[in-house]
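Take a look at chain A:
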Amino acid sequence: MSGFTPRITRRAFTIGSLLAAGTAGLPIMVKAQEGKTVALLFDSLVSPFWVTGIEIMREEAAKRGWETLEAISNFDDNRQFEQVRAMIEREVDGILIIQTDANAVIPAIREANAAGIPMVHFNRPPAESDAYSVAIQADNRAIMRETVQFLVDEAKRIGGTYKAAILIGDLGDVNAIQRRDGFFDIVDQNKDIIEVVSRISTEWNADKAFAGLTNALQANPDINFLVTSSDFLHPQIEQALKIAGKWNKRGEEGHVLFAGFDGDEGAYQRLLDGFLDACGVQNLFLEVDMAFGAFTDLWAGEKPEKLLLDPGFVITQDNLEETRDAMWGFSVWKNQQG
Partner candidate 1 sequence: MTPPHAGGEAFLQARELSKSFFGVKVLKEVGFTLDKGEVLGLVGENGSGKSTAMNILGGIHQPDSGQMTLAGKPYRPTGPKDAQRAGLAFIHQELNLFENLSIEENVFISGFPKRRGLPLINRRKIGKETKRLLDLVDLGHPPGTRVGKLSQGERQLVEIAKALGFDAKVIIFDEPTTSLSRRESEKLFTIVGRLKAQGIGVIYISHILGDVLRVCDSVQVLRDGAVAGGGPRASMSIDKIISMMVGRKIGNLFPPRESHPGEVVLDVAGLTQPGVVKDVSLSLRSGEVLGVSGLMGAGRSELARILFGLDPFKSGTITVEREPLENPSPEICMARGLAFLTEDRRAEGLLMEASIRDNVALSSLNSYARGLSHRLSWPKLDRDVAEVSDKVKVNTSDYIRMLVKHLSGGNQQKVVFAKWLLRQPSIFILDEPTRGIDVGAKLEVYKIINQLVLDGAAILFISSEMEELIGMCDRIMVMNRGEVTGFHERGDFDGERILETAMSVGLREPEQADRKER
Partner candidate 2 sequence: MPIDAAETPVDTKVEIPKVRAFRRLLERLILSEYLVFYITGVYFLIVWPIVPEIASFSSLRNILTDMLPLLVVAIGQTFVLIVAGIDLSVTGVIAMASVVGASIMTSDGGYLQGSALAIPVGIIAFLVVGGLIGGFNGWCVTRLNMPPIIVTLTGMMFLGGAAIWFTKAHSPTSSIAGLPRAFVAIGGGTFAGVPIALFVAIAVVVVAHFLLSQTVFGRWLYAIGINPKAAKVSGVPVDKAILWAFVISGVCAAITSMLLTGRLETGTPVLGQRILLDIIAAVVIGGTSLAGGKGKIIWTVGGVLFLVTIDASLKLLGSSLFIVFAVKGGVILLAVGLDAMRQRILARGSG
């Protein structure tokens, strides 16, 4: 080898190190003779919700002695379809999928059906079709009802009449629609004290949320009852309320009754600080448990319902201490603190 020029040596090194990088993650996956292997197909890992989700799944799978294979489609429906086919090729025992589009996932379900591999949708149900799969979803409407009910009770306790605003998500997303409906279920029963003056369409876009809320606060400076369809909008809400001079803690003069949904670490922090009164929480731990339970049932030959609902829970100023351990955002928060 002494005659090799340095360039070739370097190239050989590059190839070698790339292969090393490519195979580094292998041994764990290849030696999956014992137990079951489950594919986790995410469309992204962009928010703490999904990052926490995949971590809980890895832990839970390890606890049950299952192996996991992971793939991320980066919001590309076609890529996800190809990933499903590749997992079928790898003869996994189950596919857990978070699809981007409810319609575009149907052919993938058909492929899995044809191969006899159970498929479970996590958090987002597919569109109606003849293909069979099980979806785990938070009972958004019920959780939102319970959350808003807490806020209404607070309002009644304090007394007076209220001007309400709601930040609505993308109406192409069922979750957003269900949360909106849950909100109106409750406020419509309490029209005597609550008047909805503003419905802000965010399309799940933080900038739109900020602009929409700022405009609403200018048009109705007396808004004092606010519900958001997702916690990821909290920073924008905080900013808009600060500008309007309405970012005040519970018990302080000018506090806006404020409820969120999801249960992320920011929501926990704001509950702790007293800015947020209540938060509807998707029980991520329970949902993972339900999803994995569905796999077990399917392997046992049972045929669960196509849609399984996570009842969720509401975390409030009253039950913060007792319930926070079930709030996924709290474990994120704890990690950040530690």
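We adopt the following convention: contacts are C-beta pairs under 8 Å (C-beta built on N, C-alpha and C of every residue); 3 or more make two chains touch, one makes a residue touch a chain; residues count from 1.
A word on the picks: all candidates are chains of the complex that A comes from, given by their letters.
Note that the structure is predicted; figures quoted are calculated from it, not measured.
The candidate from 1 or 2 that touches chain A somewhere in this complex is 2. Note for the complex: chain A touches candidate 2 at residues 1-4, 8, 11, 14-15, 18-19, 21-26, 29-30, 39, 45, 68-72, 74-79, 81-83, 85-87, 89-91, 100-104, 106-107, 127, 170-173.
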